[in-house]
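Just below is one structure, and these are the notes that go with it.
Every protein chain except one is present and positioned as in the full complex.
Think of it as A and B in the order they're written, each chain with its own count starting at 1.
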Amino acid sequence: MLELLEGSQAVARAVGLARPGVVCAYPISPQTHIVEALSGMVRTGKLANCDYINVESEFAAMSVSIGASAAGARVYTATASQGLLYMAEAVYNASGLKLPIVMTVANRALGAPINIWNDQSDSLSQRDSGWLQLFAVDNQEAIDLHVIAYKVAEELSLPVMVCMDGFVLTHASDVVELPTQEQVDAFLPPITPLEKLDIAEPRSMGMMAGPDVFTETKYLAHMALVGASKVIKRVADQYAAHLGRDAWQPVRVWGPDSPSERGGPVSAERPAQQGEIAVIGMGSVMGTMQAAVPRLKEQGIKIRLVTLGSYRPFPARSVREAIGTADRVVVLDRALMPGVGGVLSADVRRSMARLGIPMHSVIAGLGGRSITERSLGKVLTQAKAGELGELEFMDLKRDLVEGAG
Amino acid sequence: MFQVVIHGRGGQGVVTASELLARSGFAAGFQVQAIPSFGSERMGAPVVAYTRISTERIITREPILNPDAVIVQDPTLLRTMNVFDGLAPDGWAVVNTRESPNEVREACPDAPRAGGHLATVPADDIVREYLGRPIPSAALLGAFAALTHQITLEALAASINRLFKGKVAAGNVNSANVAYQWVLDHLGQEDAGAHGGIAHVDVDRPSTSELPIPIAGDPEVTNA
Partner (left out) sequence: MAKTHIPFMQTGTLVVGNRLLDEEDRAVQSYQNRPSTLTRGHRACQGCAEALAARWVLDTAMEVTQGKLMVANATGCLEVFSTLYPESAWRVPWVHSLFANAASVATGIAAANHARGRDDIRVIAQGGDGGTGDIGLACLSGMFERNDDVLYVCYDNQAYMNTGVQRSGATPPAARTATTPAVGPHPGNVFGQGKFVPKIAMAHDIPYVATATVADLRDLEAKVRKAMSHRGARYIHILVTCPLGWGTKTADSIKMARLATRCGLFPVFEAEYGEVTAVTKIRSQAPVEDYLRPQRRFAHLFGAKADEAALERIRGAAERNIRRYNLLPEGGVA
């Protein structure tokens, strides 16, 4: 059934459908509406057999999640921005302990200066934490992703961040369709943890590892994430088949000639080819980008969109395939490594090292700066004309920068 | 695609208005999207929200730069910012004010020039009378329905009744109806405002039976 729902309400209901046993969180914009809704669902009994814990910090939120997950519960938490940084130590710990926690990150900028608006600096700062990071383009994908995330997390025994752009998605009302409880129950059986605290079979978790085994644990963690790509793809396909409709994909390719309006996986779409610009990005910017394509087409600028749903693991091979023989690649980056360039760009560059195709990193929409079709169009017009630099800051106010002295 | 920008201040129900508008479009079978543009959540600060209504799937997430219509919930914004930025001269606008359309045009050069495209509604007076709280959203959406015909009063009332209950729902539906009627009565009178408030102008307070649509809600209120 199609419904008009605020993104946060939709996500809260999707999480509820997954029947978590423990939910805990600490307030931070723009994640709050999600956990507010979940606290209500627990209070009214709509979400049964679930403990909702109001904690005193994000560090505690992740720590409670770690304890609950170690004890075998399906766990949910959510955060953003400074909150993610404040819990960072526990974020790394959760993946090291291989706990299948699912956490929504309502993507938001990092201070200073303090800024509550959307970019993707927060979750990308945790790119080496060993968590999976899956991104939603819109609120329908955000719904689907939470169910998919639990299935993937529990199969791999790894934690998953579901990343959705703060405010732009979390606070926007869209027409979406939630799966039914029966559909989710059939897709996502009760959790059966790989390892847990168990009085019948006492074990020690989180032991110290010396130099004799540490490298091996990290190697295994690496291989687990490398292998995760296949699992993610399979689970996403299973979910779509189970619901009988299109759903989130780890990599999606789209062009004006695509058979479906949302595009499809690399296997179902032709790669970019000569005469085309491959535009790569994550999250809601790709919706706006898609909307800008028809006007660009009229100007003779041919675009192929490569939307990354999976950032960790990074689907390097799919990205390479999707880029094909494009004239050039433009990466829309919502996070910056000062002194280096775009965060996503670095991953893309690594994956296309041998292709010999020029790549442009466009830093767009930092701290909530509006991303407009007009500005995206301008950037791509420049790219087509060979006038776009290797690193560009979209809509940079030169006068402000130069006036700053 | 029909794109609406709603301006107001924190506490005036701007975000709710955006959602009510989207919900009214959705009820009529359209694709919709409502995006509030949040600042820090403070009462009284300028707030803007965007609503798109379309026959096709809405994929863009950009803020609305060239709206088809603008709704202004707080008259004090008219002289502090350009609320009509990006609106075409023949775009639509609903403004909560006792001033006449021409008075608004005098203050705001970007206000719609086309006759009958700018509706000024004393929404504060209407909601004070019919709702009892200073949230002019529903009244302005009633006016919007009369001005643009992008949504129907029926759909608006259904949306209000979905979001609110009892007296609040009934008061909002009443306000929407009165404002709707106000626009029908005054549209095109470019120099007419409600300078003395609604008590002094020629607006009969409609009885429930005369209202354009039946009111769901608290019978005590509807009988009042």
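Everything that follows uses one rule, which is that a residue touches a chain if its C-beta (ideal position, glycine included) is under 8 Å from a C-beta of that chain, and two chains touch if they have at least 3 such contacts.
None of the values given here were measured: they were computed from a predicted structure.
With respect to the full assembly, the chain omitted from this view is in touch with A.
Here one chain is not drawn; of A:Asp51, A:Glu261 or A:Glu390, the residue touching it is A:Asp51. From the set A:Pro27, A:Gly72, A:Gly341 or A:Pro358, the residue in touch with the chain omitted from the display is A:Gly72, counting the whole complex.
In the complete complex, the residue from A:Leu2, A:Ile114, A:Leu194 or A:Ala209 that touches the missing chain is A:Ala209.
Across A:Ala14, A:Ala60, A:Ala78 or A:Ala109, the residue that sits in touch with the chain not pictured is A:Ala60.
The set of chain A residues touching the chain not shown comprises 21-22, 24, 49-51, 53-57, 59-60, 63-73, 75, 89-90, 93, 97, 197-199, 202-210, 213.
Methods note: only the chains that are shown with their structure count from here on.
Between chain A and chain B, the centres computed from C-alpha atoms are 37 Å apart. By the touch criterion given at the top, residues 15, 18-19, 22-23, 26, 31-38, 40-41, 57-63, 65 of chain B touch chain A in their complex. Residues 4, 6, 29-30, 116-117, 138, 165, 167-169, 171-175, 261, 284-285, 287-288, 290-292, 370-374 of chain A are the ones touching chain B in the complex.
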